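Only one protein chain is missing; all other protein chains are in place.
Order of writing sets the chain letters: A and B. Residues in each chain are counted from 1.
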Amino acid sequence: MESYVSHRDRLWLYIFVGLVIFYLVVPMLIVIPVSFSSTTAMTFPPRGWSLRWYEAFFGEQKWIGSLWVSLRVATLTMIVTTLAGVAASYALHQSSFRLSETIRATLISPLAVPSILIGVGIFFVYARIGGLLNTTAGLVLGHSVVALPFVMLTMSAGFSSFDMSQEMVARSLGANRFKAFVTVTLPQVKFSVATSMLLSFLVSFDELIISLMVASGPMSTLSRVTFATLRDDVDPTLAAVSTLMLIVTSVPPLLLHLYASRVRARNGRNAG
Amino acid sequence: MTERKTSALPVQVQMLSKHFGTVRAVEDVSFDIRAGELLTLLGPSGSGKTTLLMMIAGFSRPTRGSIRIADQEIVHLPPHKRNIGMVFQNYALFPHMTVGENVAYPLRLRRFGRSEIEDRTRRALDMVQLGGYGARRINELSGGQRQRIALARAIVFEPRILLMDEPLSALDKHLREAMQIEIRQLHDRLGMTTISVTHDQREALTMSDRIAVFSSGRLAQIGAPAELYEKPESRFIAEFIGESTFLPLRHTPAGPAYGEQVIHFADEVKPAAGEMLLMLRPERLRLVPANGTAGGGKDANVFTGQVQTIVFQGESLLFEVMLDGGHKVSVRMANRSENLRQLPQAGDRVALKLERADARVVRAEG
Partner (left out) sequence: MANVSIFPAPGPIGQAEFEANRRALERDRRAETRMRINLTLPALLVVFVLMVCPILWLLSLSVVAGDGRLSLENYALFFSEQVYVEMFLKTFMIAFVVTVICVFLGYPVAYLLAILPPAWSGVLMLAVLVPFWTSGLVRTFSWLIILQRNGIVNKSLVWLGVIDKPISLVHNMTGTVIGMVHIMVPFLILPLYASMKAIDGNLMRAGANLGSSPTHAFFRIFLPLSMPGLVAGMIMVFVMCLGFYITPAILGGGKIKMIAQRIEESISLYPTWGPAAALAVLLLLMTAVCLFVSLKLVRWLAAGR
């Protein structure tokens, strides 16, 4: 939409939005300089520079152990959720029963349910059946519930912009369903799949409440340890952790976003 | 794929039905397709022609019935085991592959050797006159080129039969007419049994050996283009293929008659149940002066009426004439100087002459 108002008339709007963007972007970057501080005081600007908080992070079992838990759980969640989500959204895309709308809504509903509710529910279930509290499998399954809606939404959008007659033509040319999906459909929804993988990884990596409810001790995730430290005894190692988390959670989506928009610009509207 | 013709196969569709709930999209359709012929399924939208094609391709599951290629039943086979080439309405080219990769796709699936794949791909591209386009991207092609690539991809693996779903509907009029001829010529070179779907009667008449016309899920009539045009069985066919106006007939001891006028027909008309109509093709009616001596006798039928309007249409003139019996009919007159010499004017009384050979009876329904 173009506007007919001159830039000068909108000056107040530019200034106001500039301030809001400043509020959104700049504060979260403060953890970066603080993480290189040489003192225990978390002041900005730091009084001196050092890498001691990164050494503290990588030297302490509490942090390293939880980082591995988080990476392992996030990777497995990504695999489970992407496989289940891609399969489900593909099947739902192809059938048009009333029931399939209900199924779709069910698979997206965890998005609308407060995660504390899901966390408590999962805790009660795990506590009752046993064997899943404090396990990788328990964490992965719990995270899958909250990550699945993101995969469903992303893949539904991906499949709906894909022309299904291409898969049909592939089958008429001699490919079975699976082969047609892998050679024709998948390459064209690859951005949606990549986005799904990334989102499910990040949702799991960043997830706190379910982790808080179902795993502790050596099975604590990085987010859980970060949260506990943040609540109980704040120290600048947190700034180093936060800087790492900042990079992990914002840089990959940024790259994917930039890459996808470049490819889209090049290919017209063909990129999934 | 080469100059030698593939051994073409006959196709037989028997008692084929497809129901969506209570909707009968296709109902008990049976017909034979001769080996090597180009058959067009023609009909208005919703007539079931596309559903029928999709059932032959294997993308739509029939409720019951049989489809056989040569003597093999294929109705229960998945699409990839049918060995049928198909051109989709939107071509469905793979945008993530080059032109060459698109055409080579069915060959790769069949695990041909590298040199054979290259060889066949090149020949298929040559055949559709796009040799040297192998490295192009799909989005660099024009509509007509996409159409040809889709065709090349559908024939490169020497399928048993070829299906085309509205293959030309996405092209503009000029290109569409050129492609009709081209597809026809390609078909003659390949000799492959081909089934095409269209809603465009002119396309069907131009391309086909035979045309099967569908109406609300049923086969209305099947025959060569000229046969359908000359001898339609029903009002639906007569209206769908070409133009015509109709006069109601009633049975008399002397034969079918319009009002009191007994009509002389080309063939003997068997009395049939249901209403019968006399079909009048506008170009088969001749305007003669009302008071003239051009009596019909037994070789022609003459109707009298009054000219209502005259429309100039370039190569011809179209007269609307109100018959004395109260029915309006159209008459087309070629725009030739000998016809223009004694042109009737609106309001003039005229007589219309229909040669006995052109008098055809059709059913009012079906």
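As a convention for this text, contacts are C-beta pairs under 8 Å (C-beta built on N, C-alpha and C of every residue); 3 or more make two chains touch, one makes a residue touch a chain.
Nothing here was measured: the structure is a model prediction, and the numbers come from that model.
Per the touch definition above, the residue from B:191, B:223 or B:325 contacting the chain not shown is B:191.
Summary of contacts with the chain left out: across A:13, A:64 or A:182, the touching residue is A:13.
Considering the complete assembly, subunit B touches the hidden chain via residues 5, 7-10, 12, 14-15, 32, 34-38, 61-66, 68, 70-71, 73, 75-76, 188, 191, 209. Touch with the hidden chain on the side of subunit A covers residues 1-5, 9, 13-14, 16-17, 20-21, 23-25, 27-31, 34, 41-44, 80, 83-85, 87-88, 90-92, 94-95, 103, 106-107, 109-110, 112-118, 120-125, 141-142, 144-145, 148, 152, 202, 205-206, 208-209, 212-213, 223, 226-227, 230-231, 234, 238-239, 242, 245-246, 248-250, 253-254, 257, 261.
Throughout what follows, only the chains that are shown with their structure count from here on.
Inter-chain centre distance (subunit A to subunit B, centres taken as mean C-alpha positions): 55 Å. Per the touch definition, subunit A reaches subunit B in the complex via residues 163, 165-166, 168-177, 179-180, 183-184, 187-188, 267-268, 270. Put simply, subunit B touches subunit A in their complex at residues 57-59, 78-80, 82-86, 88-90, 92-96, 105-106, 109-110, 139, 153-154, 157, 163.
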